[in-house]
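A single protein chain has been omitted; all remaining protein chains appear in their positions.
Our next item is subunit A:
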Amino acid sequence: LSPLHLLLVYFRAAQYACSLVVYLLRNNSDRKDLVAKLKSLETSLSAGRKLLRLGNAANSIEAAKRTVQLSDRVLRLCLTVANVSRTLYFICDNVLWAKSVGLIRNIDKERWSLNSFRFYFFSLVMHLSRDVYAVLQVMTKRSRDKNFKQRMDQHLTENPEVAEVVVPHLDGFLFLLLEALKSHPDLALDSVKNICDLFIPLDKLGLYQSNGGVIGFCGLISSLIGIVTLTQPRLRIAP
């Protein structure tokens, strides 16, 4: 991808890092002006990112056009719907930017903001479904592999006390899951990123209220994973 994407993810990481530090220092009275500085930095980073996202709806539509041609049916459905939903999120976001600058006046900011978070949430759910599908595919392929069967039996027999207490199927399932994730680091990173990202709209939509610290932390983790996947192409999930 391009330097602009990397720059945007750096700004996102900085924004959520500021938000996290502001939450951690919120009760500390000696650091009041540091907190004020970080808050204003966070605001300007957020405003700058909104402006820089102005063209992204076109990018998402192009991505949707590409994913519609995938061969695997489930992947095609999940990714195309995710990209279309993300396009709608970007359009709502652009409208909100125009309102914040004063170009558009008579729109209901709350309603548009809620809709933008709904579209974002839906696109994340679709991305997570794709992750779950990919993990299940890897797990079924692995479980049929002879070498792996031997390793799993070895694992179950060498810890008999654990295998008896916990349901053996669950233990085998978890072993299979961890093996699948370890052998596909790109899938593991994408899953963690989507799960972390999910907390943001969950909080804004009121589905799972958490505090500013959790949001900041999750946003920071997902941005750091984004930076890693952009700088190391082999860790990026395809398509």
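Keep this in mind: a residue touches a chain if its C-beta (ideal position, glycine included) is under 8 Å from a C-beta of that chain, and two chains touch if they have at least 3 such contacts; residues count from 1.
We adopt the following convention: contacts and distances are computed from a predicted model.
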| item | value |
| --- | --- |
| Chain left out of the displayed complex - its UniProt protein name, from "Peroxisomal biogenesis factor 11 beta", "thioredoxin-disulfide reductase (NADPH)", "Carboxypeptidase A1" or "SKP1-like protein 11 isoform X4" | "Peroxisomal biogenesis factor 11 beta" |
| From A:Gly48, A:Gly206 or A:Pro233, residue that would touch the chain that is not displayed | A:Gly48 |
| Hidden partner interface residues of subunit A, rising order | 1-5, 7, 11, 33, 36-37, 40-41, 44-45, 47-48, 51-52, 55-56, 58-59, 61-62, 101-103 |
